[in-house]
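Sharing a structure below in structure tokens format, with a few things to ask.
Here the complex is missing a single protein chain, while all its other protein chains stay put.
Then we have chain A:
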């Protein structure tokens, strides 16, 4: 473009997005965002049409989580923008970098209750890291640059930019703004010394690894730290994949549905090293008795998390890629007795898959799936019992290979997130593991798969129940099964075929191998519908308000 050349605001939006390396955006057009869609037409930025704005924003989340790049979604004013709220809240709670661009009615009619007008800025206050309304075309490009910078820096998160229609058609001279220099918190040598000292004094230290490790791209530093120190470890739902399952002393997930070994070992530790995690209630159980006798070292990019729920002995806000190497030290055989004890717990409480009977046992099936997946794979989960079974019984090479709605626990997340992941990593094998309840929440996105012939594999785990709620009704509500029966589900394979997606049903344990192979070996998208025993629940389970060592164990019964 020549200096002084004027372009429309809408064209500047696309140009600014492309300047940030974004090659695909997800969205749904409408009246107030038409100029931006017009600018998109024929531009180098690709667009994937979702069939609901929630699906578009979840696809942007999946794109971001699978690739580490910022995801972008578009929606129109009013209902388009309100439909983004759930996905943005999901991105906020899981710290996912997303930029959402919404059309708004023209500035002249804002505040008059115009057609499809909603106070999107007001609405966004509680579901985004930050949000903007651009009221003048001169602010447009600097605001977009700031939005990308805020979304990806520090603790990442969703940012919304609301752009009135008149700003989209106003002319401007495009100038690349100066990049803001983000000031990240810096650790001090004293903090590092204090933390090193605590580690060297510990006898039974434990690493509690959260999603922050993946978000900070600090997986390699974490793995080095574990290798050199030999400190045993557990992970949160979002931390899964940060540590490989064959790592000595790694006990898998902790918390409400964590492994018995993970929860017991954490309760016994004398030093808890919290890395990119935040003491979520699903992790800690009863907070007052969580790792009760442990001192705490808390490492996080977000200073507001330090001391929020548990006062640490040492708190360090900053970049894990620098902090972890600074804390790495070889303490020889100091932890050998503890390592041996942890190894024994791991052995004693390992998962068992040798279940008798003809019916399909989902944990065993998911464990088989994990063994069959190629190295470069992404598993996008929905929310419910199947999600916890995936977390317990599958394993991941990297955190970006496991997409799960952790903080918000949003049903309907899996299918659109998988679509975003497939766009971000076209060479990866992308599998959605969904449940019959969750799948229906964004089932319209099957059209998105059809449209682009995206080879996304769908493993639908069906117990004809809203399983997790049913489990709680069974355990804590005197078996009063209020509205959790989903036995009037549609014929899912027939439904998939309406979207030109082939599929098949399996009902028996002996059909699992062939079913998984058919799904994974199929060329395009595929739906494997798996009917499981509706008596199976997720075990162990730490009841609400209980301490993590007081897990309830297997007590499945037919409902």
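In this text, a contact is a pair of C-beta atoms (placed from the backbone, for glycine too) under 8 Å apart; a residue touches a chain by one contact, two chains touch by 3 or more; residues count from 1.
Here, contacts and distances are computed from a predicted model.
The protein name that UniProt records for the chain not on display, among "Protein FixC", "Amino acid-binding ACT domain protein", "CheR-type protein glutamate methyltransferase" or "2-oxoisovalerate dehydrogenase subunit beta", is "Amino acid-binding ACT domain protein". Here the missing chain is touched by one residue of A:40, A:72, A:99 or A:121, and it is A:121.
Contact with the omitted chain, checked across A:177, A:248 or A:307, is made by A:307.
Within the set A:150, A:234 or A:419, the residue that contacts the chain not displayed is A:150. Within the entire complex, the positions of chain A that touch the omitted partner chain are 121-122, 125-126, 129-130, 150, 302-304, 307-308.
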